[in-house]
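Read through the structure below, which is laid out as structure tokens, and then see the notes.
A single protein chain has been removed from this complex, and every other one stays in its place.
Lettered A, B and C in written order, each chain numbered from 1.
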Amino acid sequence: MKKEINIGLVGYKFMGKAHSHAYKDVASFFKLKAKPVMKAICGRDEKQVKKFGKDFGWESYETSWERLVKREDIDVIDICTPGNLHKVIALSAAKEGKDIICEKPLANSLAEAKEMLRAVKRAGVKNMVAFNYRRVPAVCLAKKLIEEGKLGKIYHFRAVYLQDWIVSPDFPLVWRLKRELAGSGAHGDINSHIIDLSHYLIGEITEVVGMQETFIKKRPLPKEATGLKAKSTKRMGKVTVDDTTLFLARFKSGAVGSFEASRLASGRKNYNYFEVNGSKGSLFFNLERLNELYFYSQEDAGDTQGFKNILVTEESHPYISAWWPPGHIIGWEHTFVHEIYDFLQSIARDKTAEPSFAEGVRCQEVLSAVERSARGKRWVAVG
Amino acid sequence: MKKEINIGLVGYKFMGKAHSHAYKDVASFFKLKAKPVMKAICGRDEKQVKKFGKDFGWESYETSWERLVKREDIDVIDICTPGNLHKVIALSAAKEGKDIICEKPLANSLAEAKEMLRAVKRAGVKNMVAFNYRRVPAVCLAKKLIEEGKLGKIYHFRAVYLQDWIVSPDFPLVWRLKRELAGSGAHGDINSHIIDLSHYLIGEITEVVGMQETFIKKRPLPKEATGLKAKSTKRMGKVTVDDTTLFLARFKSGAVGSFEASRLASGRKNYNYFEVNGSKGSLFFNLERLNELYFYSQEDAGDTQGFKNILVTEESHPYISAWWPPGHIIGWEHTFVHEIYDFLQSIARDKTAEPSFAEGVRCQEVLSAVERSARGKRWVAVG
Amino acid sequence: MKKEINIGLVGYKFMGKAHSHAYKDVASFFKLKAKPVMKAICGRDEKQVKKFGKDFGWESYETSWERLVKREDIDVIDICTPGNLHKVIALSAAKEGKDIICEKPLANSLAEAKEMLRAVKRAGVKNMVAFNYRRVPAVCLAKKLIEEGKLGKIYHFRAVYLQDWIVSPDFPLVWRLKRELAGSGAHGDINSHIIDLSHYLIGEITEVVGMQETFIKKRPLPKEATGLKAKSTKRMGKVTVDDTTLFLARFKSGAVGSFEASRLASGRKNYNYFEVNGSKGSLFFNLERLNELYFYSQEDAGDTQGFKNILVTEESHPYISAWWPPGHIIGWEHTFVHEIYDFLQSIARDKTAEPSFAEGVRCQEVLSAVERSARGKRWVAVG
Partner (left out) sequence: MKKEINIGLVGYKFMGKAHSHAYKDVASFFKLKAKPVMKAICGRDEKQVKKFGKDFGWESYETSWERLVKREDIDVIDICTPGNLHKVIALSAAKEGKDIICEKPLANSLAEAKEMLRAVKRAGVKNMVAFNYRRVPAVCLAKKLIEEGKLGKIYHFRAVYLQDWIVSPDFPLVWRLKRELAGSGAHGDINSHIIDLSHYLIGEITEVVGMQETFIKKRPLPKEATGLKAKSTKRMGKVTVDDTTLFLARFKSGAVGSFEASRLASGRKNYNYFEVNGSKGSLFFNLERLNELYFYSQEDAGDTQGFKNILVTEESHPYISAWWPPGHIIGWEHTFVHEIYDFLQSIARDKTAEPSFAEGVRCQEVLSAVERSARGKRWVAVG
């Protein structure tokens, strides 16, 4: 087996930075069967990509992803671009036999996502969709408690993912607010996360009914749009994605679900909250306090039942032994280190990575069903 | 104007006790134009109602509500019975010219509620539906902040009302679990509260889409059912109401809403939670900490924005000057004292009580629309 | 045994109101062996005391406590005056054979407190010092958990009692800020509460070292001082009590303790917080959320240890079965109902009331030792 895995990463903004950090740090903290080599970073603006590459220790840079995917010294293509490029890059990379990790949501449409899945299956390459919140230790602990039956039969899953970064009407029309680039708004960007978490924790969603709204319909065009920071011009353009999407769902298991994503929830910065209620217990989680999991058990003594705030920083907790002693909390970026660790290990061990593109398609099916439901004002079966 | 208002109360269990306490205490803490006189308590079980009457200081008791409503020494009929009796008592009371306060939801069906509204209008009597959570000081403060424009344009209202008192399958089939007595389950009992709060805080709901579920379909018949406490027999009976009801909504104002009621949410005891997000700020509230309101303002200085935990126990806060110094919290029962205070004042001042039966009907229209939506699996216009 | 206990209460401001409410409500919610009869309320201002008596249902009023204690129709004297009157009233009442409940701290000095204890012992009357926070259900649960050994060997007790009602230098010089009336400031008023709680939960304190500070040394004289509300004049007077007192302590059990009282802690309204750490677990409590107890157990499964937020509103919790279903929280005033209930039961059952004047003296010994320690800048043995 190879001792090293050569990485080529497309994109160097928000997600590109998070992934680069993960490649840079993972081998210092985790024991890997094969270590990543930061071969090449790719972006269109040569000056910027070159500087970024230097800052994060990439060995080389490319300004064309087409060139990157053809490089023979590259084993893995990591896709951190806007959604409109996911498919074309993934298809090319698969054709070249590269293993692929792709940012979420997998694609801008269900059709594209399915095409990507077919491509990686055909090529027989490892593939992962980067739903990093599956790698929050507290979320892994939630999964463990559910699987151990600590919550009993699950009745409820309810999740919101709330942000407020576009609450000002002066915030400019960045790429994430344009359908042709981003596919959708809050729905694909953040509902996708809580949909994936529901799949992970509860299982398959069978039907949905939803609604979408764009409250702020026009925004100033950006002078220069870089990730979440941008300056505005005075010209206005049309917002073509949702500010918010809500939906109700039924799970195959019988549980009922409620989902809501918004970018207009003043004061909620990165409030990815979910709660699970079962016959024996409940749990809830909030990404803004990602080191904590709340757990209630009907099996505790009658007069001492209550929601327990578990500080998920013990050596026995998932991923934590790699880091620091109890109470020394980790941050958001660590979820990417865990994700990259798992992806690299799945390559080195020749095992299926989770969540794979198949999971990405599952999520996309729900996203798509909700959109159709919102348009048709009716329940829609998923898949 | 009369200096005293004579009360006749039907029901002496959970709600009867809460209302009795309110009549008993209100004049000690609040300055009233006309004080209540606890004339008569009414219930079917003579022994029990007699004892209850003695404990709470009722001057007399009745075992027939028909007799009570005809008593000439009674000015107000207070209805704390199961929902199936609301209409018939209210109609009789109205006919006799009594002012009426009635527990929520106003009736077991929209039709009944409308009939009750017509009756009180025809009779010209004061009427109030006992949505006591409008009288939580923190909720009143929320209303004030919204009205002052502190939240700007409202985008989101999201509320859950979660309890877990029937999560054990051994919990018996009490009256609240039978449609013919209770009208519905979690929906009418607790969704009604958050619907009413949404009306109070946000305004009219125009359309809804919902779902309902009864997870535990059979339960042991009760030996003796008293409020929330009950003993079981070994025979089983069918649960004919919902364990949970969820729905999405659009408000006339353009805001979107999400509602959920459940009695199977392990660990949530009386978790009436709502959150409002607007263009300038947000707020949230949780009944289990009813002395607190969380408020976020975009207008705070940039580096000190955050959700503020307002301990709503200052003399300047609604109702609080009647009670204790700052930080000396009030309890759930106090909301009834406030409600009765307001109702008595509306009688003494000859002003419309809020929320009136008209508000009760508005709530019932939403309850009904959600039920039709759940059956038809489609969006339904309200009203 | 008598079926009724006749009460005479001296004082009708903050504490007088809290006690009056308790007498008024206790028999409605609790089953008593002998019910209280609200015979007479006593205060110096006839107009005010008369009105108060009417509001709360006192049968008569007195403007002289000397007359009150001599009335033959009175069984219990309840002392809710400023501290400078505790001793003289208690001694007279004891002489008349009345049972006595007295507000805390028991006296303005240790010598006075001891004299009061001797008097009630000599007279053989029931006696209680009104440390109402022993009657918070969550505090009782804390006591139970400690007694059951759930915390193991206790290492730490740490408590603060923080308020901010005099943080404005314009707040006037009310009686609580004058040594001759109040005995001391934050120390006697609120340190006394957490000292008593430490006695209740941990046991005897053997030695202390403390410090005291009066940050705001002059304040405007009040026009009219009524409890915590007061209007100022322009003349200034000297504050003769502490704004804050802190001390460290050793318990007989070997545990170490930290105590702090302040009336200048901006934002802390009634923040009576204590924490106990033991070899097997910990717990903490905050009076501003008095329905909650936080409990950590080393005996929970390794990956689910955490502080549990117990909502102390279950029927199985102390005092709660008298009130409302789970999650329907009680308020600060309820602690007085519990206290009066226990006091009345101790009289009816002819048992020693807890905490008795002996406990009041124990607390006073600590208060006194801390004051001597602060003056002498050294450790002082208690008692």
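Note that a residue touches a chain if its C-beta (ideal position, glycine included) is under 8 Å from a C-beta of that chain, and two chains touch if they have at least 3 such contacts.
Keep in mind that what you see is a predicted model, and the values were worked out from it rather than measured.
Colleague: What are the shown chains that the left-out chain touches?
Modeller: A, B, C
Colleague: In the complete assembly, which of C:P222, C:G281, C:G327 or C:G360 touches the absent chain?
Modeller: In the full complex, the listed residue that touches the missing chain is C:G281.
Colleague: Among the options C:A34, C:V88, C:L181 or C:M211, which residue touches the chain absent from this view?
Modeller: Within the whole complex, the residue contacting the unshown chain is C:M211.
Colleague: If the hidden chain were put back, which residues of chain C would touch it?
Modeller: Counting only chain C, the missing chain is touched by 151, 153, 155-156, 158, 160, 162, 164, 167, 169, 209-211, 213, 215, 243-244, 246-248, 250, 254, 256, 258, 260, 262, 264-268, 277-282, 296, 298, 305-307, 377-379.
Colleague: Spell out the interface residues on chain B facing the chain that's missing from view.
Modeller: Output for chain B: 141, 144-145, 293, 295, 300, 302-311, 314, 316-317.
Colleague: Touching residues of chain A against the unshown chain: what are they?
Modeller: Here the touching residues of chain A are 14, 18, 20-21, 24-25, 27-29, 55-57, 163, 165, 227-229, 268-271, 287-291, 311, 313, 315, 323-334.
Simple rule for what comes next: only the chains that are shown with their structure count from here on.
Colleague: Specify the chain with the shortest distance from its C-alpha centroid to the centroid of every protein C-alpha atom present.
Modeller: Most central by this criterion: B.
Colleague: Using the average of all C-alpha atoms in each chain as its centre, how far is it in Å between chain A and chain B?
Modeller: One centre to the other, that is 41 Å.
Colleague: Give, as an integer number of Å, the spacing between the C-alpha centres of chain C and chain B.
Modeller: Taking the mean C-alpha position of each chain, the two centres sit 35 Å apart.
Colleague: Taking each chain's centre as the mean position of its Cα atoms, how many Å separate chain A from chain C?
Modeller: Measuring from centre to centre gives 54 Å for this pair.
Colleague: Would you give the residues of chain B that are in contact with at least 2 other chains, written as numbers and ranges?
Modeller: Residue numbers touching two or more other chains: 268.
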